[in-house]
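Just one protein chain is left out here, and the rest sit where they should.
Now for subunit A:
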Amino acid sequence: MYRYDSYDQSIVDARVEEFRDQTQRRLAGQLTEDQFKPLRLMNGLYLQLHAYMLRVAIPYGTLSAKQMRKLGEIAAKYDKGYGHFTTRTNLQYNWIKLADAPDILAELATVEMHAIQTSGNCIRNISSDQYAGVSADEATDPRPWAELLRQWSTFHPEFTYLPRKFKICVIASKEDRAAMRLHDIGLKLVSRDGQIGAEVYAGGGMGRTPMVAPQIKDFVPEDEIVSYLEACLRVYNRYGRRDNKYKARIKILVHELGVEEYKRQVEEEYAHMKQLGLNPPTEELDRIRPFFANPAYEQGLADEIDRADPAFALWVDRQVAAHKQPGYAIVNISLKPKGGIPGDASAEQIGLVADLAETYSFDELRVTHAQNLVLPHVKKADLYAIWQKLDEAGLAEANLDLITDIIACPGLDYCSLANARSIPLAQKLSERFADAGRQKDLGELKVKISGCINACGHHHAGHIGVLGVDRKGVENFQLSLGGSGAEDAAVGQITGPGFSEDGVVDAIEKVTDLYLAEREEGERFLDTYRRLGMKPFKEAIYG
């Protein structure tokens, strides 16, 4: 875990005081809502349908037990007792009073957390792989670079008023668990001739024009990543469209210029940037890296797991992933209980997971873009005890990557941008497919629901995606198939006319029935769809 030094702390503390000042001016009537809006948005505070929403940054999805516990305390004290984990691995409180916001930020600052740049047209929270540092297939742990970039992007003076928001992801594995190529910029760290560097992808994204990012650079040496990113951002800041909010993301610039022309302009700027000494010295990365070193694993532990309890064995098979260290495992905690709200956790559940992280996972946990939690370093011998505690707290659902492990945005229940309610649909789907045997039989099947075209629920990247739209005042749901946010990234195709809430649940059932009837040995839903194409699925739905 990274720890702040006095510089990091002073910057975050200064931000708290700045925001307290701004909020007091607003509450005293010295600022109008119009004047205050851009200021609060720079600090992750949105005015939603019923209250203010505060979005707290969880850099690269990594938290200590102490930080997690604080998030639970804030939920209990200032919210209605819940936190909502988002697809950007952040946490949102949906019931915040404006007058409390400065105090909440001050509490967060005591555990080295903040809400800086969780909204606004700036560089957002840097995301990464939830298995960083513990998966066997990575070139290196990507988090030291993610932390370096967190610092570089914090209050970057040139890139605070970009044409639109800007999301960066850093991974280092072949398997992409973070939807890297659906980011404005995705970095994949690789090792070449013993040197670490980054493959760079630019212009991915969801929204109304989904795009999978093309590669724009095959290798940027690790000590030049900052200047290369400055070049990418400068070209975007200068030439990205500002005339239409829906065409302002970098993906549109890259698309309209063409990848080659965008690359050429970036290279020209990069050649210039390289001369300016913008990159932190390698000593800075050397300073950060030990914070993410392996914890003191016990050696010689047994790899066997006692599977005598069948419910426990089911959970192990689904939720536990291989760890690079013998005797240890990665535990995925589902925030998708039957009929629940995807990504929601109560203050008590947040507190419990904090305790588990402290006791069993070297004080560390992760948040995933699929709105689940991870205990990254668990002794296999402790799995049963952990499962029992999770089960008591309603957190032992065994559905990782199955049809009920649904990503959903907050939708019209909370969000002022939404056209349709995502949460009730997710709950209905979760009920319809609740049978454990049926889910297991359907296998890996990623369902993602967005309540409007902004695609916060990543519906374009769903094996099955659902987009809620407003059709003459009535909620309507469009279905798409074949998307993926993984290393085989793809944008889903719309099946045809939309459905009512119940209608889309029925349609999804028909689609999965066809898959079960047609699949060949070893095929996931996505593989069968790719082999057969849209036609038979369309016939099954509308035929």
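Throughout what follows, a contact is a pair of C-beta atoms (placed from the backbone, for glycine too) under 8 Å apart; a residue touches a chain by one contact, two chains touch by 3 or more; residues count from 1.
The definition used in the following text is that contacts and distances are computed from a predicted model.
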So one subunit is absent here. Using its UniProt record, which name fits best from "Oxidoreductase probably involved in sulfite reduction", "GXGXG domain-containing protein", "Porin domain-containing protein" or "ABC-2 type transport system ATP-binding protein"?
"Oxidoreductase probably involved in sulfite reduction"
Thinking of the whole complex, not just what is shown, which of A:R234, A:K379 or A:H459 touches the missing chain?
A:R234
By the document's definition of touch, the residue of A:K97, A:K174 or A:H272 touching the omitted chain is A:H272
Sole residue of A:L39, A:I96 or A:L390 that reaches the chain not shown, by the stated touch rule:
A:L39
Hey, which of A:Y60, A:F159 or A:F477 is the one touching the hidden chain?
A:F159
On subunit A, the omitted chain is touched by residues 5, 7-8, 10-11, 14, 17-18, 21-22, 38-39, 121, 151-152, 154-163, 234, 237-238, 242, 272, 276-278, 280-281, 283-284, 287
